[in-house]
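Missing here: one protein chain of the complex. Every other protein chain is in place.
When the chains are written out, they are named A and B in that same order, and each has its own residue count from 1.
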Amino acid sequence: MDMLAQGLIQGVLVGSTYGLIALGMGLIYSVSGVVNFAQGDMLIVALYVALSLFAAFRFDPYVSVVVMLPIMAIAGALLYLLLIRRIMTGHAFMAVQMTLALSFVLESSLLMIYGGDLQHVPSAYEASLLILGNGLLVVRTSLVIAFAVSCLLSMLLYWMLNRTDLGREIRAVNQNMKAAVLMGIDVERVRTLTFAAGGALLAIAAVLLSPGLSLSPTAGLQYTMLTIMVLVLGGMTNFFGILLGGVIIGVVEAMGGIYVSGTAGLIVPYAIFAIFLLLRPHGLLSRR
Amino acid sequence: MRPDFFRLLRSWRFIACLLAIASMQIWLSPYYLGIANLTLFYLGLAAAWNIVGGIAGQISLGHSLFFAVGALLPAVLLNFGVNPWLGMCAGIVAAALLGMLLTALIHRFKLNYLSYALVTFAFAQMGSLIVLGWDFLGGASGINLPTDKGALLQMQFGGSRGYFWPLAVAALICFIANAAVLNSRLGYGLRAARANPAAAEAVGVPVLRGHLIAMAISAGLSAMVATIYARSATFIDPAFLPSPELTIEIVLLVTIGGRGTLAGPVMAAAVLVPLGEVLRGRLGGALPGLHHFLYGALVIAVMLLSPDGIAPGFARLWRKHSGSRPERGI
Partner (left out) sequence: MSTSIKRRTSLLLGGAALGSLSMRARAQEKTVRIGVIQPMSGHQAAYGQQGQAALQAVVSDINASGGIKSLGGAKLEMILADDGSQPSRTASELRRLVTEENVSVVIGTLLTNELLGATPVINEFKVPTLAFWGSVGKGDYVYSLTLPTGRGYAKTLCDFGLFLRDKGYSVKTAAIAYSNYEAGQDIARSLKQMLADKGIETVAELPLDTSATDATPAMLRIRSLKPDVVFGGVTVHEGTLLHQARYYLNYHDSLFAGGIGGFSDPVLWKNLGPEIAKTVLTRNFFGLTNFSLAGSTPGGTALIKELREKKIEPGQAEIVAAQGARVLQRVLELAGSTDREAIRAAFDKVHIPAGDPDLYLMRADGISFAADHFPADSTALMIQWQLDQTQQIVFPAAYAQVPPRPKT
C-alpha cells in the first residue's frame, strides 16, 4: 500500500514539472501554431547556464534563476524574431522542423563547449528529504518545492491570461489572428513577448529540475517528446488540461515502472498516452 | 494514370541521370561508395515516407515500425531456414498489413496532424521498446546476419560495391512509386483529402481507402529498403532502424526537400546525407560536435531561404529562368 502512495506522490510531483514545461510550450503554440521541437534542448541549455553560473560565481541554482530569467527570456524572443517569424508563412510543420534543426545546433554547441561528460549542478536542497508517516513515505524536498512553484506559476499564468490586457491579446491572437489585427492588436509584439515568457518559464523549470539531475548535451530530445505528449494530451491550449496531462503522464510513468516488470513497464506510459489521445483527441478536458 | 508519368520514365534526362548514378558503382572509391549506399538507403526511405507524409499529408512518425519489420522479420525467418528473398517478401506484406491496421485504427478518430504524429510516435516508441526488450528479436544486442559470402541466392552481394545495385534498384522503385502515385487518381484523391478532408468526402473521394492504399505502399516499400540495408550492414542495430530518431531524420529530409513533391525527397537526400557524412569525416576528429552544428545551421539556412522546401525553391528559380511553364507534376 505504501508503494502505491509513494508512487502516486512521486508521479504527481514530477508530473507537475512536466506540466510547467508544457505550459511554456503551449503558450508559444497558442500564438504561433508552432510546436517548439527545441523546447527540451532549450531546457538543457538553461541547465548548462546554471552550471556555468555555479562554476563562475558559486551561485546555487535557486539564486542564479534571477540571472537566468532575462537570459532565457531574450533567447525566447530571439527564437521568434530571427527564426520562427520568417518561416511562419507556410505550413506550421515547417516551423517545427526548423526548431528540430535548432535542437541539433543547440545540442552540438553544448557538446563543443562543455564536452560529453555528465555534469551536475550542486544545489542546496538536493539531498534534503521530508519523511512522513513513520518513515513509510519519503519525499524529496526539491520536488515539493518544484510542485509548489509550479502550482503558483500556473495560477499566475491563469490570472495573466484572463485578467490582463496582454493575456486577452494572447487569447485573441490564438482564436483569430486576422480579427485580432483588425482590432488593433500588435501581433508581432504579442508573439515576441509570449516567446520571451516561454523562455522565462523554461528558466524557472530548469532551476526546479536541477537538484540531482545529471546533465548531458543529448538529454534534450527525451524532454521534448515528453513535453509534446503532455501538451497534446492536455489539448494544446487548455490550461488545466495541460497540467492534468502532466500529472497523468508523471503518475503513469511511476506506476508503470513499479507494478509492471521489465520492458513492459517502460511501454505503459506510451500505451496509456495513445489510448487517451484516441479517446479524447481534443484534449483531456475539452468539451467536444 | 497521367501521361506525364510515362513521359518522365521515357525522358532522356531521367535515363541520363540513371546511367550517371549507375556509373558511380565503378568509379567511386570504397569510402565514397559507402556514402553513396547510405544516401540511396535514405533516399528510398524518404521517397516511401513521402507517399504518406507528403502526398497524403499524414505526418506519420510510426514508420520505424515498418523499418523494424523489414529488418527483423527476414532475419528471424532465416533462423527457421526461410530464404532471405522470401523473407523480404514476407516483411513487405507484414509491414503493409501493419500499416493498414494502424491507419484503420486511427482514421475514425479524425486527428489533426500533430495528434496523428504523436499517436504514431507512441506506437513507434512501444515498438522500439519491444524490440529492445525481447531477446527473440535480438534485444539490445541486435541480430547478426550470417557473414556475407557473396551468395546471391541468400541475398549476399559481397562488399559495398555489390550492395550498391540492390539499394539503387530499391531507391528507384520508391521514386517511381512516388511518381506513379502523384500522377494517378489515387494521388489526386490524396491531395484533395489533404487540403480538405470533409470537402473531399463530399465530392465522393474514398478517403479511407486512399489512405489505406497509400500506407500499404509506403509501409511495404519502407520494409523492402530496410531489409536490403540491414543485409548490407550485416548487423541489425536495435537503436537505429526501430528507433524514432531515424524516422525524425527522414521526416526532416522530406520536409526540407519539399513534402509531397517528386524531386523533394531525392534532392534533400542527395545533398544532405553525403554532406553530413563528409562533414563528420573531415571535422569529427578535430572538434567533436562541430559537424553536427554546421549541419543544423545549414538546414536552418536552407529553410530560411526557401520555406517550402528545396524542390519548390528550385522550381521557382527554374521558372524565373525559362519563363512560365505549366506544372509538370513536380
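By definition in this document, a residue touches a chain if its C-beta (ideal position, glycine included) is under 8 Å from a C-beta of that chain, and two chains touch if they have at least 3 such contacts.
All values reported here derive from a predicted model rather than from experimental measurement.
Novice: Please identify which residue in A:V66, A:A127, A:V181 or A:I275 touches the non-displayed chain.
Specialist: Once the missing chain is taken into account, the touching residue is A:A127.
Novice: Which of B:L8, B:I35, B:A117 or B:M155 touches the chain that is not shown?
Specialist: Candidates B:L8, B:I35, B:A117 or B:M155; residue touching the omitted chain: B:I35.
Novice: I'm checking contacts with the chain that's been left out. Which of B:W49, B:F67, B:F240 or B:F314 qualifies?
Specialist: B:F240
Novice: From the listed residues A:V14, A:L27 or A:A101, report the one that touches the chain absent from this view.
Specialist: For the chain that is not drawn, the touching residue is A:V14.
Novice: Looking at A:G76, A:G234, A:G256 or A:G283, which makes contact with the chain not pictured?
Specialist: A:G256
Novice: Kindly note down the residues of subunit B that lie in touch with the hidden chain.
Specialist: So the residues of subunit B touching the unseen chain are 29-31, 34-35, 38, 129, 132-133, 135, 139-142, 144, 147-148, 159-160, 233-235, 237, 239-240, 277, 280-281, 284-285, 288-289, 291-292.
Novice: Which residues does subunit A use to touch the chain missing from this display?
Specialist: Output for subunit A: 3, 6-7, 10, 14, 108, 111, 115-118, 120, 122-123, 126-127, 129, 131, 135, 138, 140, 212-214, 216-219, 222-223, 253-258, 261-263, 265-266.
Everything below uses one rule, namely that only the chains that are shown with their structure count from here on.
Novice: So what's the Cα centroid distance for subunit A and subunit B, whole Å?
Specialist: The computed centroid separation for subunit A versus subunit B comes out at 32 Å.
Novice: For the complex, which residues does subunit A have touching subunit B?
Specialist: 35, 83, 86-87, 89-91, 93-94, 97-98, 100-105, 107-112, 116, 217, 221, 225, 228-229, 232, 236, 262-264, 266-267, 270-271, 273-274, 277-278, 281
Novice: If we count contacts the way the header does, which residues on subunit B are in touch with subunit A in the complex?
Specialist: Going by the criterion above, the answer is residues 59, 105-106, 109-115, 118-119, 121-123, 125-126, 129-130, 132-134, 244-245, 248, 251-252, 255-256, 259, 287-293, 295-297, 299-300, 303-304, 307-309.
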